[in-house]
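I am attaching a structure below and will ask some questions about it afterwards.
With one protein chain held back, the other chains of the complex are shown just where they sit.
Right after this comes subunit A.
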Amino acid sequence: MTAVSLPAARSPRSRRRSRAARRAPVYVLVYAGALLLAAFSFLPVLWAISTAFTKTENLYSTPPQWVPSPVTFEHFSAVLGNPQILRGLLNTVVISVATTVVAIVVGLLGAYGFSRYRFPGRNTLLVSVLFTQLFPRVVVIVPFFITLRHLNLMNTRQGLVLVYLMAVFPIAIFLMKGFFDNIPREIEEAAIMDGASLPRMLLQVVIPMCRPALVAVAMYSFILAWNEFLFALVFTQGADLRPLSVALGFYIDQNGIQWGELMAASLLMSLPAVVVFIAAQRLLIRGLSEGAVKG
């Protein structure tokens, strides 16, 4: 059916070349489209970078100056010498690390319990873990505010960690539970046969096995806490406890907004998230879509 009906006797190579020629305009079109999309996405980022390295007096020129001349580091040094920004950075680091550590502990224990035991109340509890994810974030600020007030945790780092934990631990549990469900129990059974206690087995057998899931949970929790703005805004007051996100959200002094400094600080704040996301794109997407399918 194929070779016979083809006009004349064309060599396979020329046939391939003609198909390539036919598809060339499509390639050009696709490339142009991708280029356009990339420009839409990346030009603003480029502008942020450019602004951060441009002297203040050159910031407002017409036409806009995309390549700073001269390149200046004055905005970065101003930001790194700004006590409020440094304070915010410290708060953010402390809160993100604490959230990550606690989320891993709660997630690991919970996931292991849910995966390996069929105890009464298990399903109800699992559904309630998922249920917490249904709440729109703007809906929970009032409930969380009331609760933190009653727990005397308003305006504390611990309170903020507790709130972030609520955002993170369901994902942590489901990610790691999915992981445990897929690894056979034989190794653990062997460990129990050898007389290992539960805590020892968790530490020496389970944790080493689930390292990929742990890394995913850690990255997710850290970035969420690092970037979060709404909860930080509502549950902390005053410059002492405010994380970097809130400090940057309202970055203004008596001379108005210093855009060069703001962009320099923004670049610094973006670094961890950009690095982690680009490194772990695939992992995160898989986790998110699987979680969604199961939900």
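In the analysis below, contacts are C-beta pairs under 8 Å (C-beta built on N, C-alpha and C of every residue); 3 or more make two chains touch, one makes a residue touch a chain; residues count from 1.
The definition used in the following text is that contacts and distances are computed from a predicted model.
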Undepicted complex member, UniProt protein name, chosen from "Lipoprotein", "Multiple sugar transport system permease protein", "PTS EIIA type-4 domain-containing protein" or "Aromatic-ring-hydroxylating dioxygenase subunit beta": "Multiple sugar transport system permease protein"
Residue touching the undisplayed chain, where the options are A:89, A:163 or A:213: A:163
Contact residue for the chain not shown (choose from A:71, A:90, A:151 or A:190): A:151
Residues belonging to subunit A that touch the chain removed from view: 26-27, 30-31, 33-35, 37-38, 40-42, 44-45, 47-48, 51, 59-64, 105-106, 109-110, 112-114, 116-117, 119-120, 122, 125, 128-129, 131-132, 134-147, 149-151, 162-163, 165-166, 169, 173, 198, 226-227, 229-230, 233-234, 245, 248-249, 251, 259, 262-263, 266, 269-270, 273-274, 276-278, 281-282, 285-286, 288-289, 292-293
